[in-house]
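Dumping the structure here so I can ask a few things about it.
Note that one protein chain is taken out, while the other chains of the complex remain in position.
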Amino acid sequence: MDALFVNLKQSMLNLAGVFLPEWMTLITSMAISMGAIAVLGPVIMMYLTLLERKVVGRMQNRIGPNRVGKFGLLQPLADGVKMLTKEDIIPRNADPVTHLLAPILIVAPALLVFAVIPFGRNMTAVDLNVGLLYFIAVSSTTTIAIFMASWGSRNKFSLLGGMRSVAQMVSYEIPMVLSVVPVILAAQSLSTNTIVEAQSGWMGFNWFVFRPWGFVAFVIFFLCGVAECNRSPFDLPEAESEIVAGFHTEYSGMKFALFYMAEFMNAFTISAMTVTLFLGGWQGPILPSWLWFTLKTFCLIFIMVWFRGTLPRLRVDQLMGLAWKFLLPLTFINIFVAGSWYFASLPVRITSSILILGVSFWIFTQLNKPYVREKRFYDLAD
Amino acid sequence: MFFGSGVLRGLMVTFKNFIASYFRPANQGGLFTVEYPEKRLPEKENFRNFPFLVYDGTPENLRCVACDICAKECPPKCIYIVREFDKEGRPLKRPATFDIDLTVCMNCGICEEACPFDAIYMDHEFEVANANRQEKLLYHRDDLLKSNEYFHKIRPTDAEAIDQRRREAEEKKKAAAQAAASKAAKPPEPPKPGNATPPPSPPKPDQPEQK
Partner (left out) sequence: MPMLDLLVKFGIYAAMIISIVAAIGVVTLRSLFHAALALAAVLVGIAGIFIALRAEFLAMVQILVYVGAVMTLVIFAVMLTERLGDKTVQQNNQQSWLALIGIVAFVSILARVIMQAPWPIQPQNANFLVDTAMLGKVLLGPFVFPFEVISVVLIAALIGAIVVAKGDRK
């Protein structure tokens, strides 16, 4: 059961090896992995839209889509058909090349990062030795595509959305990258596979999240990840009530669907990466590895949707303040704690690290107290 | 409390809602959606939507006398009435055409209040949407005709009261006619010979057409 998909691929390769030359089998192996990812990405995106609508609906005491198919399971297909048959509108003053390229370029990195995600034991498509860095680097190029979309459509709302989006992504990238450093320290590798292997033991529960620095890094990484893929409560770039739809205001039909696709695939990959880094990836008892991975990932996606169903949107200054004044200093403290973790005995290091992190958390919250003006009373007002 | 505890409390609220939507009945925080085409809420008796014409017994026996009051009172002027004439060209007390334009009608119910013959009443019909703009939006006489039994079904209290009133008026009229007949052997009232309808139709012997 554990090696179900690995064996499946192996048998397909054996079948191909019968009538193909040796170098073709290598290409076939790549093609199978690529095909699996190319199918998995859009399918995950489609069903995430359904999941999101269902869960948010339930949180608001609604039923959610249930008309198309059983439990609305065919709703994503209906949406896809609707998107495909919509008119493709390009504004007259738009920059046609940029306007066309932006949705393509935004999907490409979202699909590319699937390559380094360990979906299960021996189920990483490409086991890069810089896998984590690859993930961060490739997902950081999304900014340029958002820029192209916002600049190319010649619309003030698009431009505002693009500006907000880039400011947000540049700010949140820094605590996100820095929160990963403790994990790299502990696993002594950038390869996603090795990071998962480093969390084996304790009956499959030796996850980094169960260490003080790991927990803090997990929370920071996940929050930054939510901000990186522009999801609520950090969805300022596409704030409906303020700037129509942000950078994809001028897009319709399938181009709009591509933006949507990139957003949901990013949500999935961020959750998957958080699972890989902090929640032990595919490690876990009894159940097969890929099932563990899927379960954990969907738990995190549920939390993302939960955020969306609960929290109102942040203000721009609150957003920037959270990244620069709270998360960033906390990650520095966290790196220090993780570095000193390996130089002390067990009880000392646990108490000291919890103490340091707790005190710094308290200090940063005190320093970040919002300035609330004292209520003024006018004695002689009337 | 610590930084972010408000966020956690908010998250707990929505999570409780999420769980309750699966396991609680509607009155305890569960789902209260009624999935409309399959299930529907019971109709309220006082619901009023679109007018219809009442007939007693058979559709030929309608109460409307084509007096045109409702058409005159109608604020958006959506009612169009043409009186029926017999072969000799004498006017009959029934409409040849009675049209209500659905797209113009605003469901105010003034026609019901204005009608002195208890002939037009507001319906419970609300699924009036149509795919065809040319045909189905103009309701003709035969589309509007509905029986008194239907009226009893949808609005029992009102229908009962109106029937009661009509019966009393009928009896009073009969008594008056008998008294008049016994007093002096005079010919009966003038409107009767022109009236083709059977006894229960005109409750009050007045001439609203003169208005």
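Letters are used for the chains, namely A and B, taken in the order the chains are written, and counting of residues starts over at 1 for each.
In the analysis below, contacts are C-beta pairs under 8 Å (C-beta built on N, C-alpha and C of every residue); 3 or more make two chains touch, one makes a residue touch a chain.
No experiment lies behind these values; they were computed from the predicted model shown.
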The chain left out touches which of the shown chains?
A
Considering the complete complex, of A:119, A:134, A:222 or A:282, the missing chain is touched by A:134
Given that one chain is not shown, which residue among A:148, A:178, A:198 or A:314 touches it?
A:148
Name, in rising order, the residues on subunit A that touch the hidden chain in the full complex.
22-24, 26-27, 95, 97-98, 128-130, 133-134, 136-138, 140-141, 143-144, 147-148, 151, 159, 162-163, 166, 169-170, 173, 188, 190
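Just so it is clear, only the chains that are shown with their structure count from here on.
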When the centre of a chain is set as the mean of its C-alpha atoms, what distance in Å lies between subunit A and subunit B?
59
For subunit A, which residues are in contact with subunit B within the complex?
55, 58-63, 66, 306-307, 309-311, 361-362, 365, 368
Touching residues (chain side subunit B, partner subunit A) in the complex:
2-3, 7, 10-11, 13-15, 17-18, 21-22, 29-33, 35
